[in-house]
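Inspection log for the structure reproduced underneath, given as structure tokens.
Apart from one protein chain that is not included, each protein chain of the complex appears where it belongs.
Up next, chain A:
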């Protein structure tokens, strides 16, 4: 999962999966026979992120509802497609980046939601008919504050694309979604006029700074580590990953600009034919409740989708929240990318190689 700011599978989540594989046949039988099972399966990306989700969301959820949450690692669209094709759906709730969730929605992979489960007026991005946006995350410019003082680094995308005023080696994500938007914003296109993307223009803008692009980090971890080792000067990465460099075990602290960011949605769905559908729906409704959202984002440092939760965050956590009402920030369009991803990304991959 290149496109996400979370860590990859941990030993703990592997063990969770392995133990689940052993009990799976038994579990599936019971869940098929009784509608009111007391478990639900959730996919997660592992690591410290998953530990935080368990502590702030899943354990309290189990305490309140009596429903036990089984965590399985690595959401992966290919695996979901395989489960649906073979009619052997093992997962209930899946956590996916927006583009994937939208793509699956178009294919009819998800169960319909009941809008009355949610407090719609509280949600910055309301749920669609089958996809819940649970949190948002921000991509922007990061740098080493020891090397670049105030005003010596690009703070917005126009400056990031200005290699005369801010010479230096750059790293961008090797993904069309985000990089092409950044290029157009950097070239002066207003955020409200970005979609549908002017792909040709975006490539032309990228071509201007190509000699300064030193790396296309294959993993999110690398988008930070290359910065920390001085391999690149300015890196497009995620705010929560930069925040993590300031915490224990994060390595050398880096800095992040909140002046202009791209906002991504992080989404949750229930797979069609999920064995514990009703419990899955309960988990989705619980996930976007203001106090749950506040607990979660205080720990993981992403952006809550609940407006009330935003106000409940501590001063320290609020320092890392981009202003969603600032018109300079752009919310990545999941519908656009679910329609155009393959075509544009193929061209993008080829462009990178030439």
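Rule of thumb we're sticking to: a residue touches a chain if its C-beta (ideal position, glycine included) is under 8 Å from a C-beta of that chain, and two chains touch if they have at least 3 such contacts; residues count from 1.
Convention: contacts and distances are computed from a predicted model.
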Absent chain [UniProt protein name; select from "ABC transporter permease", "Carbon monoxide dehydrogenase", "Germination protein XA" or "Cation:proton antiporter"]: "ABC transporter permease"
Touch with the omitted chain, as defined above, among A:163, A:214 or A:312: A:214
Residue of A:56, A:182, A:222 or A:293 in touch with the missing chain, whole complex considered: A:222
Residue, one of A:55, A:81 or A:204, that touches the chain absent here: A:81
Interface with the unshown chain - residue positions in chain A: 76-78, 81, 103, 169, 174, 214-216, 218-219, 222, 225-226, 229-231, 341-342, 345-346, 349-350, 352-354
